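Before any comments, here is the structure.
Note that this complex is displayed minus one protein chain, with the remaining chains in position.
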Amino acid sequence: MNSPIKTRHVAVWRGEGEIGHFETYDVPAYDNQTVLDVVSHIQHYIDPSLSYRFACRVGMCGSCAMMVNGEPRWTCRTHVNKVVGQDVLEIAPLRNLPVIKDLATNMDPFFEKWVKAEAVHHSSSSRDDDMTAVLPNDAERKKADAGIECINCAVCYAACDTVAGNADYLGPAALQRAWTLYNDARDAGKQTILEAVSGVGGCHNCHAQGGCSHYCPSELNPMQAIAGLKQAATRALLKGKL
Amino acid sequence: MLTVRLYMLQRVTALLMAPLVVGHIGVMIYAVQGGLSAAEILGRTQGSVFWFSFYGLFVLAVSVHAAIGLRTILHEVTGLSGRLLMFFTWGTALSLCVLGMRAILAVTFLVRGVS
Amino acid sequence: MTTLLESCERHDTDILILGSGGAGLFAALHAQQTAPAGTKISLAVKGLIGKSGCTRMVQGGYNVALGGGDTVERHFMDTVIGGKWLPDQDMAWRLCEQAVVRIRELENEVGCFFDRNADGSLHQKAFAGQTADRTVHKGDLTGIEIISRLMEQVLSQPIEKLQEHRAIAFVPTKDKSALAGVLFIDMRSGGFRFVRAKTVLMATGGGPTMYKYHTPSGDKTMDGLSMALRLGLEVRDMEMVQFHPTGLLAGEHTRMTGTVLEEGLRGAGGHLLNGGDRRFMYDYDSSGERATRDVVSRAIYAEMRKSNASPNGGVFISMAHLGPEHVRTQFKGMVKRCADSGFDLAAGKVEVVPTAHYFMGGVIVDTDTRAGIEGLYVAGEDAGGAHGSNRLGGNGVANSTVYGGIAGDVMGRDIQKFSQLRDPDNEVLEQEIAAALLPFSFPSVPLQPIRQTLQNIMWDHVGVLRTQAGMEAGLEKLDDLSVEVMASGVSQDSRAFNLTWHDWLNLRSLCDVSHVIAKAGIARENSRGAHFREDFPDVGDLQNSYFTVAKKTEGGSLELSRRDVAFTIVSPGETILPEDAPTTLVASPPPQMTEASASQI
Partner (left out) sequence: MIRPHRRHPLFLAFLLHRTSGILLALFLPVHFWVLSLALTDAAAFDEFIRFTDLAVVKLAEGMLVFLLAVHIFGGLRLMALEWLPWTAMQKQLAAGAIALSCFVSITFLLQVI
């Protein structure tokens, strides 16, 4: 169970910045092995100069996402068997973000857009006040709950071709967070949010490609959230409030 | 590159065109059954205010709609933005509008070319 | 050697915060609120802001007494009794008292959206060791909610962000009377950067990752504590390493090994089976699988030692008898996590093993987070005292957010007393740079086997069950290992994002602190909380409770001492609860663990 069954050829993107190439390594294959384990093995035993990023290793921090055989995935919870259909494993840095080195990207643009989307709670009370009563079955609460467990891994951001083409586009994760706040009874910035998501890079640029929802490892549905924002913005526009 | 306004324009024009296009295709299916000729088309449309408005509305809508659509695509594919993109959008809309209007006028009100 | 100093970039700020867990992020927000306008605040993290550290990994929730019969006094008593009378009572009191404010801040100002009762109030559940439904949560992903919300707030503030900046040393002033600043490696470029600051918060989150099986995130390697020791600060309770009984066991080649399988699995009726497929928990405790965390950990460890182990050397947890469908719905997240890694939790058996989870030890601080040198503050898992010998589930994140906030407030005020930045002792600075560059002067070797050796030593000799002889043998091996680490090289190719160089630095910190854990373990001659001595199995005299203190002398040797616990609020055998107070308010208290405690961590 613990001994390697065979070795596996793994192509890994190496390079600094945008320039680089794939390099192939032979990695022993085990029963229980994630893509992150494969990458770690290469760094530990074959080429110590390989750079990548991870933290929690259980799908909670969202720092380990990479392109695996051309698809964006969290690598710490992607079992190798799930992706090795044709016996090839190709690992590259996450799409749509600047590469620092090898498999590590610079996630700053992703988070800058998060803030730009006003996806930050707008406080309506303080630590001196009681907590707001919110009924768990309230329709709005349920809408807010739907997207709340985002781990900001940027998998959706990498899956989206609108992000690839439109530098201003805020992207699915930031918009989903904005939608969550829009449905949060305690948020005092609804109008600010609507305005932020209705501008040049806003929700209206989404073409419902659905890659975000297809790949979100937390099984969230940013596409639905964005549709919600579009609807809310349309209503506001018709009422002359945008 | 789409703001809420451009988005709404594109959707509104789309909604407008949907019945127009369906109507047009319906007529075409009916019309082409016996083969099509200039005379036959013109016989139907010449001098008709109804057909003028029908197609006129379509041309206006499609000019706006397609210009916005192409603008989005151009931006996403080439990264073009700012003034140039604006010129492109207006250019597309106006050319489509002029071409379209000319065609409609041809089949409705204008006297046929001096022969 | 001036070139070394010259190669180091210089940078100034007013308030410098290390770490972006609950403690670091709260400190940043509070400092922003209390410091005079124009104060520069910088947040430096080994990973990405909000994406590194363990606060993010909190599943179970946040302990706070919010009425309904529960009181701060009751929370305090549970904390002190849970910590087996070792907690610093003033710290524990402030923790319980301020948690009430902090939770309202989290909800009302930061935007956390915790789960609600049917009437709209906050839902609370009970963890083992608690006498009230006290734990606030967001499903079983509470940490994600807390940290993501804090992260958003911090990212939207004008706070300087130094991401992937690894602190490697505290540098004092020439006369050693105060802290001048912190030496970093900018991990992306590989360059050194010295940041002067008037006040520095250390919130690097401890993290007992020197054990073969461990739960914390990969970026946590005891850097802060090892830096504090080198600075000459006193640390306490260093023998206190909390083990979680059911870490996933999947072999040495996978990073999943050691990660937590939630405690609720046992609570719901899961069976622990040994390698011979036999239930064994009743051999050790009448509560069977539902016994408390430390008891189960020790039982599993004992069973493993009897060679009753599963193929990978642990035991099995089996849920299938409860009906796979039922398990699949009740433990959706866990079943999915196991399935992602190739295990069938619902219908099959999964191998588990006790796993190092939390570090109770830490720097000695006052209740205002001030450490023993001007300019340095410590909060969160890095600070010792609040939990004593054992941390209650739910008190970890309460501790980091409460004291992080306090640190921010105190630094924001103290900064006004310090009109000037202090100049560093360049000798120390230079030594520290040279020390960090050491591995580049040796031929490159694989470091992972060395890390595994360390983890085996700690697991075998300073682990769940300890003896004097065992720990002494461990110390000897640790000495040899430290020598080996210091002679291990890293390839010179490029220092930019050189993870292997950081693996080496991690090893250095872990070795440093491992020594202290072993020595403190030897110094405590009784069994309290997380520390179990087979040669001293009794808790010892509660009235004369002592805690261990370790400190590095100028010469670099380690000094261990014992200090009496000051029972400033309550003494063993007494309580501060009213006379007629019921022993517990929990409807179906542990060991009858309920579904409400399903994801207790």
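Here the chain labels run A, B and C in written order, and each chain numbers its own residues starting at 1.
Throughout what follows, a residue touches a chain if its C-beta (ideal position, glycine included) is under 8 Å from a C-beta of that chain, and two chains touch if they have at least 3 such contacts.
The structure presented is a predicted model; accordingly, all values stated were derived computationally and were not measured.
Visitor: Which chains here touch the chain that is missing from view?
Guide: Checking the complete complex, the chain left out touches A, B.
Visitor: Using the touch definition from the top, which of A:A133, A:A188 or A:A208 touches the missing chain?
Guide: Reading the full complex, the residue touching the unseen chain is A:A208.
Visitor: Quick one: which of B:V27, B:I73 or B:M86 touches the chain that's been left out?
Guide: B:I73
Visitor: Pick out the residues on chain B that sit against the missing chain.
Guide: On the side of chain B, residues 11, 14-15, 17-18, 21-22, 25, 29, 32-33, 35-39, 41-42, 62, 66, 69-70, 73, 95-96, 99-100, 102-107, 110, 112-113, 115 touch the unshown chain.
Visitor: For chain A, enumerate the residues touching the unshown chain of the complex.
Guide: On the side of chain A, residues 67, 69-72, 95, 158-159, 161, 207-211, 214-215, 223-224, 227-228, 230-231, 234 touch the unshown chain.
The criterion applied here is as follows: only the chains that are shown with their structure count from here on.
Visitor: If each chain is a dot and touching chains are joined, what shape do you get: line, ring, star, complete or other?
Guide: line
Visitor: Any idea whether A-C or A-B has more C-beta pairs in contact?
Guide: A-C
Visitor: CA centre of chain A versus CA centre of chain C: separation in Å?
Guide: About 27 Å, centre to centre.
Visitor: Taking each chain's centre as the mean position of its Cα atoms, how many Å separate chain A from chain B?
Guide: Chain A and chain B have C-alpha centres separated by 40 Å.
Visitor: Quick check on chain B: which residues sit in contact with 2+ other chains?
Guide: Within chain B, no residue contacts more than one other chain.
Visitor: Can you tell me which positions in chain B touch chain A when the two form their complex?
Guide: 1-8, 72, 75-77, 79
Visitor: Quick one: in the complex, what on chain A touches chain C?
Guide: Residue list for chain A touching chain C: 1-2, 16, 28, 30-34, 36-37, 40-41, 43-45, 48-63, 76-79, 81-82, 100-102, 104, 107, 111, 114-115, 119-121, 123-137, 141, 144-145, 148-152, 177, 181, 184, 186-187.
Visitor: Spell out the part of chain A that touches chain B in their complex, as residue ranges.
Guide: 161-162, 164-168, 198-200, 202, 204-205, 230, 233-234, 237, 242
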